[in-house]
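Every protein chain but one is kept in place in this view of the complex.
First chain written, first letter: the chains are A and B, and each begins at residue 1.
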Amino acid sequence: MSVARRLPEVLVPALLVVATALLGLAVSNYLEGYFVNTLVKVAIVVGLYVFIGNSGVLSFGQISFVAVGAWTAGVLTVPRADKPIAFPGIAHFLATTNVGNSASLALAAVVGGVFAFAVGLPLMRLSGLAAGIATFAVLEITNNVLGYEGLIGPALNGFSSVPPTTGIWQATIGCLICIAVAYAYQRTRFGRMLRATREDPAAAAAAGISIHRQRLVAFTLAGALAGFAGGLYVHLQPLAANDLFLDLTFITLAMLVVGGSGSLLGAVVGALAVNGIYTFFTAAVNTVDVFGWHLHVRAGTAEIVLGVLMVLVLILRPSGLTGGRELSLPRRRRALADLEKARATT
Amino acid sequence: MTGLEVENLSVRYGAVEAVRGLSLEVRPGQIVGLIGPNGAGKSSTLHAIMGSAPITGGDVRLDGTSIVGRRPEEVARRGVALVPEGRRIFGELTVDENLRLGLAGRSARTNGDGLARAHELFPILREFRSRQAGVLSGGQQQQLAIGRALAADPEILLLDEPSLGLAPKIVDIVFEALTQIRDAGLAVLLVEQRAQRTVALADVSHVLANGELRLTLGSKDAADTERLVAAYLA
Partner (left out) sequence: MILGILSLQPLTWPTVATALALGGVYALMAVGIGLVFGVLRLVNFAYGQLIMAGGYALAYGSLWNFATWQSILLCFGVVLVLTVLMDRLVFRPLRTSSPTVMLVATFAVAFLLQNIALLKFGPLSKNVGSLAQLNAPWDIFGVQIKEIAVLAVVTALGCLFILQLLLTRTPLGLHMRAAAMDFRTARLLGVRANRVIGAAVIISGLLAATSAVFLSVQENSISSTFGLQDTIIVLAGVVVGGMNRPIPATLGGFSIGFATGILGGVLPADKTQYLTSFIFAAVIVVLLVRPNGLFTRGGGAVERV
């Protein structure tokens, strides 16, 4: 398929992000924070998509890579003078090392990727429920260790005094980087091979594709993106271990499923739509006027609306709002075409 | 009327039309053979009768009442028993437990003793009653599958390639059992690949190809190999 016809696949998600950013710039300063937050969530969900979307395998472990990235970027950017108070028990090496904003994000990506690789190396051999539970175990262990271990961070206290460098610009650029990387990956041979294993594992294996290796590649890349997004997140607001645990796992999975886990567009649309609803109801706690309609909702309504929405989407439209399709011009059955290409190249 | 009537039946999986306008009848005390090459639509016909394949047209009647749209368990409980392809024995359960599973299809319809009949027909099922079904030989498992179907005391017995993968001697046992089952008054619909033997055993045999009825033969036609071959190749 020609490049021109495929261009909408990456341009539409990117434009959606830019439009969100512009909208964020247009609103009041007070509301801008919600938009920045939304963009960071988009980045997290795009990372989640890179593994789940392309492999078709469920992972509950993604947020542990976000957490590790957040820890990396956070610990490395808290001003050195604040460290003895913020991290009383921290390792000497971390207490004395400081890097700038961009470097902290890059290192967050590296640490996220390395951690994901180390975890994925044994775990990607598993499939089915065993894989689901094993990734859940990784999430539990990461949360447990980050939440209590003072050697590597704030432990129970959570972060404070991380420079708040994630404004609307950083969030937008970060988000676009994630989208670009995710798209580039799924256009490479690796991405196409992994998608072939998703459609028909037996045929893909018969064509010489190593399912384990391809899943590991995606898992590692997803881990790096997650780490990067975690870095963006910690530069946005003070985080503690439990901010990066079950609730975030649920919300990001909800975004991916609602949007349609099969496509990059689905990931972005889902993240934007769910965040929009979630933010609206969170903001509505302090009463919101909707076209002159005075709305007052109780705290916690957002989560309930989200839960109901997700159950409804799963029942009525299990492949998500976008149906798992990319937006591109006339197409044929791509999975089969990919399989053929993969066969030809291996 | 009594027995099973299939009228103008069509079965479709997505774009694939597996059975097209098939009509046949099976009366009590009769064996009807359904033969044809792989993919002819034989198994689909049986599953459509059982309610486990999508019927897109036509009718299936049991003792004059349509059973189209019924769930498999309802069809079974109305007296249609299936011996599925590949036997589908529960290997982790004992022989006796497998037979008692067959009782699930009995409901309140009958008070006949299907279990006793199964034991009578296949004595090994009594002998090995507490063994795990998974360790039985292929022939023994086939006997168990037929015994399990008979436990429900059905009026109609559907068999999907019962001779598949069995040694010739075992096939003799199975076919002999089918004769006895017919003589006991059941209506038997037998799907088979062994064309000649089936035609010889059955009262009527239909040759199916590409989902359509090609030829109907009586048991005297078993020797007429040429007609059979012609029907397969048509």
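Just so it is clear, a residue touches a chain if its C-beta (ideal position, glycine included) is under 8 Å from a C-beta of that chain, and two chains touch if they have at least 3 such contacts.
The shown structure was predicted, so the numbers you read here are calculated from the model rather than taken from an experiment.
S.K.: Going by the contact rule already stated, which one of A:A130, A:A184 or A:A206 would touch the omitted chain in the full complex?
M.R.: Here the residue in touch with the unshown chain is A:A130.
S.K.: Please give every residue of subunit A in contact with the chain that is not shown.
M.R.: 56-58, 122-123, 125-134, 136-138, 140-141, 143-145, 148-149, 151, 201, 246-247, 250, 253-254, 257, 298-301, 303-304, 306-308, 310-311, 314-315, 318
S.K.: May I ask you to list the residues on subunit B that touch the chain which is not drawn?
M.R.: Its contact residues with the unshown chain are 50, 52, 71-73, 76-77, 81-82, 84, 88, 90, 92-93, 97, 100-107, 148-149, 152.
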